[in-house]
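Here the complex is missing a single protein chain, while all its other protein chains stay put.
Here is chain A:
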Amino acid sequence: MASFFDLKARKAAAANGVASKDNEKKDAENTRIQPWVEKYRPKTLSDVTAQDHTITVLQRTLQASNLPHMLFYGPPGTGKTSTILALAKELYGPELMKSRVLELNASDERGISIVREKVKDFARMQLTNVSSPAYKARYPCPPFKIIILDEADSMTQDAQSALRRTMETYSKITRFCLICNYVTRIIDPLASRCSKFRFKSLDQGNAKRRLEEIAEKERVGLEDGAVEGLIQCAEGDLRKAITYLQSAARLVGAVQPAGVDKGDGEDEMDVDKKAVSVKIVQDIAGVIPDETIQRLVKAMRPTTLGGNYTGIAKEVEDMVADGWSAGQVVNQLYQAVVYDETIEDAQKNKILMVFSEIDKRLVDGADEHLSILDLALRISGILGGR
């Protein structure tokens, strides 16, 4: 009753109500313009796709409320970051997440000084108490903190060695989780302190199920074979596949523009939304059409001795002018040549040597036109038996 007469408090309460409504609206908008990769990031451990072995081990540790230091490694887009974030969320819940988890990645300064100061300070910090018993009942809240070092393979050797002792000294109250693509770039002393989890690249079935699920939730039509196309272009990288899917969805106009009110129900009746086709997917992924590659391969085939320079030079020039990326050309040419039954094994061996050399050159930033021309001419030379 007292508060009823308290005008100020009522006003504040009213303002609060309005503000919270506003916030909700904004949140809803936010989730809508979020990239799907973030939107469909697994929320719990059991949501993580296709890493059964790792997940079972982690779930067991979750029950035991004890965790070793961990090292996650595997190709991009296989769910490493998602797994550890989901695990942290399950362990601590939303409230404690902030004070118990430190996430550092390559976008943060991570030189040796940071490892010495920020990481060490955080590792040294004593634990805060859990606020309420009810919270504790819902989340295990084990008595340690987690430091996530994402993209750890881009840390310098010095910074890594500075971690060594830190990891041991504070192991009572802090666990480390290193995430990297290449386990070889982590120095041995660090690797031996962690239990390693390998994330394998996603198999067809799992990736397909996940993509279809997202497509259904976002109401994107998929043509036959489009999912397979996506998976093939993404090469086992689920993040890539989802990004492609989202881009493709934007192109066919399945996503409503920002101004349209969603609640109308009229949009759902709209039936002439196009479906995502294989061609659109390939377009987005920057895959070179088969005929272009075939034309080049044909030009490379030996005709009369040494007479095919002009043909090859022209094809290569056109390709470069069309802006196809040299990396992609090398990739697809490789596929075309290696699976070609008509080429002898001995020749293939020689050709692969050329491929490796050119790939290195491209990574070093050599000129694409010359490199591709060189590649094509040398393969043609090998095919011609010279």
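Quick note on the criterion: contacts are C-beta pairs under 8 Å (C-beta built on N, C-alpha and C of every residue); 3 or more make two chains touch, one makes a residue touch a chain; residues count from 1.
By our rule, contacts and distances are computed from a predicted model.
Name of the non-displayed chain as stated in its UniProt record, restricted to "COP9 signalosome complex subunit 3", "NuA4 histone acetyltransferase subunit", "Replication factor C subunit 5" or "Mediator of RNA polymerase II transcription subunit 20": "Replication factor C subunit 5".
The omitted chain makes contact with just one of the residues A:P35, A:P143 or A:G205: A:P35.
Checked against the full complex, the candidates A:D188, A:E291 or A:D322 give a single residue touching the omitted chain, namely A:D322. In the complete assembly, the contact with the undisplayed chain comes from A:G365, out of A:P94, A:G365 or A:G385.
On the side of chain A, the interface with the absent chain consists of residues 30, 32-35, 37-38, 76-77, 105-109, 111, 113, 150-151, 154, 234, 237, 239-240, 243, 246-247, 250-251, 253, 255, 257-259, 284-286, 305-307, 309, 313, 317, 320-328, 361-371, 373-374, 377-378, 380-381, using the contact rule stated above.
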